[in-house]
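With one protein chain held back, the other chains of the complex are shown just where they sit.
We call the chains A, B, C, D and E, going by the order they appear; numbering starts again at 1 in every chain.
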């Protein structure tokens, strides 16, 4: 089996850690690192919902994603123009949808939780690390209002997979991501049910066999990420 | 096998047609209808490329997507604000990526092709109909400059699949889309190689078995759409 | 009498037609073609009025105008920036004012009708074709809520006239428009009363005699357009 | 003959004056007052042209229009949003077109003149007063670079006319403007050739006879305004 | 003692005047000139407060600042883009804060006063002239609703000071401002209590001794400006 540029086997995650006490004032917070990628996830609760859903006894969960200017070697320009960058918009919609798949909006009550994922250092896989960390920040925030067990219906974690030099690999870092023929993000519950599958040929196409190979690797990775989430939250694990 | 609200079997497409002569001044044009969904696809060629890719002997293909105000029963507000709507941005990025997967950018030469997909009537599946129609408009536009056979490397078509009431179904219309537990868009080449797979649980998750079922239906549908593209283009089929 | 580049006499309209069933989901719809110019006009009713006119028992009629990217030979960039293009803004204000001149806003009740004019193919006279078609779409939309006869007080149609090579001519196409010394848009009721007169010297000035000549031609053209509107609407003609 | 609310006859202008030395640093400046309406017109010259017209040996004249917040009794909000107000856009396009009709752009050389019309006090007729004052500021600015006689081909002045209580009247003030059935702006050269005619029924229509009556009054008014321009500029009159 | 380029001693103001009747429709108005700098200050009253402070029986005072295009020799582009220029934003926040320091917001009642400072000619010191003139316009506007004595708690005036060629000087004009090593704006009450002190080294730093020297000069200047305000308002002086 060929090894990867950093010596990992195709089915091996980068070292991953979740810090529950990064500097922040948010109700829920978690800083996740996956290799060199570091994302600060914070969750804030507002005892209100958007006007279009008021009075239905249900809450809402939304997400924002941003890369700090220093997160990349060449400075990343801030998303301050009148137009939100298309990639940013896509990612934050994905994070929001993924979290909502794990939340009972009735159990949440008429509250809005906004989860912010701010990338401090980017080395591939920022959107999937954001989702995995965001779930932990969300649980912590809901805990502060005693709503975690009523609102959380499953755990959520995500990982990237891809095809590099014809071989499916797990958890691509940035140099691999640039060379990948296929890039795929998989979000599942802790039980392995799919929430979101997004695979894209990057100037290439992919076969059914490669798709199956990538899905299998994603399952391997997410199992480990779910175990880390559970270990990190300890007795706060809401399920 | 349960029938659907419009009487179709789970693996049946809506009636689909491609009109090569809709009213438009664009170099390439195709109006596609899939059931009640109607999209006007036009392709314009600019003998220039964006500054960041000038002088490399390669071209570029990009896409824009828009829904006309009258395309929906409740008037759809125009995307005129300073912020492009996130959904619109996602869709036009998807269309552009899908088309580029079928184009040899060197063979295109230093030209930019912009494919516009304007939805005249929306009844589900507008983004996949856009891709299928956009491919035809693209070929027609490239034909006018004699570049179709050098630039086109495969055909592209797309279809939506989903899970409705627990059953995988092909080519959802709007009423089905609203009720679907899972919504998936599949883009492939005419040979069935994947270009893009995007599956989303809508407040629900999906199993591996359901994923496999949806992929199979997509294959069935795209085969028919590719045949229609080929029949419509006739001797202009570039492959 | 000199003939024009397309063989028409100075006082002859281009072939004009109104299709009552173009693909659209709007309550009222009409696709008008005048020569190669084609405009899709759709009218949507909202059972509400802008905040500043609520509670006065009156409705409102407004219009939007847009050219599709493929409507011109060189692709027309979409009006998506933060600033609405000045020409677009002028035209949609003109369409809205012209329609309101034919509507009894009390008879309309507390409703807002938005008429959208989307140009599919542009060959001169798009704003006047928009007005003529918009009136038909407006009547159709009001018909669906049984308000046409109470709200409509007269018919409205419009035509362009101009001075080309020193001669007043009716209904300029794009090549004539580019060469015209004077460009004038005339909007009247079916009875020939003026609603709007806008004449502009294009790098030239015009005499009182030329103004009178253009107004006479406009009268000739609008009489035929009104007859077409009436014939098209048949028994739905609200007057 | 009925008199008007301020005692004027239908064919009488309000007192009008042009001050050549208002506080401003611009190359050309003129403050025009027509009754209570006061507009500061300033013209600035840039030895450059917009990119799209460089290298053709021709110049450009453009205009901007703005109402100061204190120009109206209820504070006028500044045009600072991302969208330029439609009315403002229309007026500044009209001023620019009107001035260009009087300028030989080749004679101007590769320069851009921007004429700014800032309304200090608004009491009706601000756009026509702007045009009349702007012509004077333009001449003064061109004088500073010795280009007035080569660039100016005719004088330009403008006035509003309208129908109030069924009678055509000249130079409406704000209270008349609010009540007018028809509002018309007429721009002509000093010789009375038309540059622009814009007549609008305000919730009413107008007959050919009323149109003729308004055009006649406009001629009377503009003759006096042209005489004032000439008297004010004295030996700087460029024609 | 060295004299300045215009012959003034270091502690001498430019000639300053306040005109209470400039052309404007605002409730309160004052045109201040300081040397060649001329600012039109107008104050408008709205019998309402921003939503976030409604129902507390208090009012609000806010300010806007703008330079007319002709106020500078090279035309100043209007602040019309989506982003308000940083300098403009800073200045109007400063003017608003300075005025509020002199107003009892309870005494004002539930009203909003907006003070607009529009620079007609700029020759240095526009922000401090704006503050000194704005106070006069504010008093005049409050007078029209009989609220001046209840709302005004002190007078406010401002002046610029700086270090030029190592020497502290009072009331810099534009040529001095460009050359200044330090630029400082001082706002005080009529009694000399500080409201705002903003000193900035322009590519240079400044010592404690220079700071003290500048503060002393500012005191000298503001005393004269306060006397002028009092003399101008005469019996309307509210204190």
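What we mean here is this: contacts are C-beta pairs under 8 Å (C-beta built on N, C-alpha and C of every residue); 3 or more make two chains touch, one makes a residue touch a chain.
Worth saying up front: this structure is predicted, and the values here are computed from it rather than measured.
**Q** For the chain left out of this view, which of E:7, E:146, E:203 or E:234 touches it?
**A** E:203
**Q** Among E:76, E:100 or E:127, exactly one should touch the missing chain; which is it?
**A** Per the contact definition at the top, the residue touching the missing chain is E:100.
**Q** Where does subunit E touch the missing chain, residue by residue?
**A** On the subunit E side, contact with the omitted chain comes from 82-84, 86, 89-90, 93, 97, 100-101, 154, 184, 188-189, 193-201, 203-208, 211, 215.
**Q** Touching the missing chain, which residues of subunit A?
**A** Counting only subunit A, the missing chain is touched by 22-26, 29, 33, 38, 40, 42, 44, 46, 64, 66, 68-75, 78-82, 84, 114, 116, 118, 120-123.
Assume only the chains that are shown with their structure count from here on.
**Q** Pick from B-C, A-B or C-D: which pair repeats the contacts of D-E, with over half of them the same residue pairs?
**A** B-C
**Q** If you average the CA atoms of subunit C and of subunit D, how far apart do the two points sit, in angstrom?
**A** Comparing mean C-alpha positions, subunit D is 28 Å from subunit C.
**Q** Just give me the whole-number Å value for how far the CA centre of subunit A lies from that of subunit C.
**A** About 52 Å, centre to centre.
**Q** Give me the residue numbers in subunit D that touch at least two other chains, ranges are fine.
**A** Touching at least two other chains: 82, 84.
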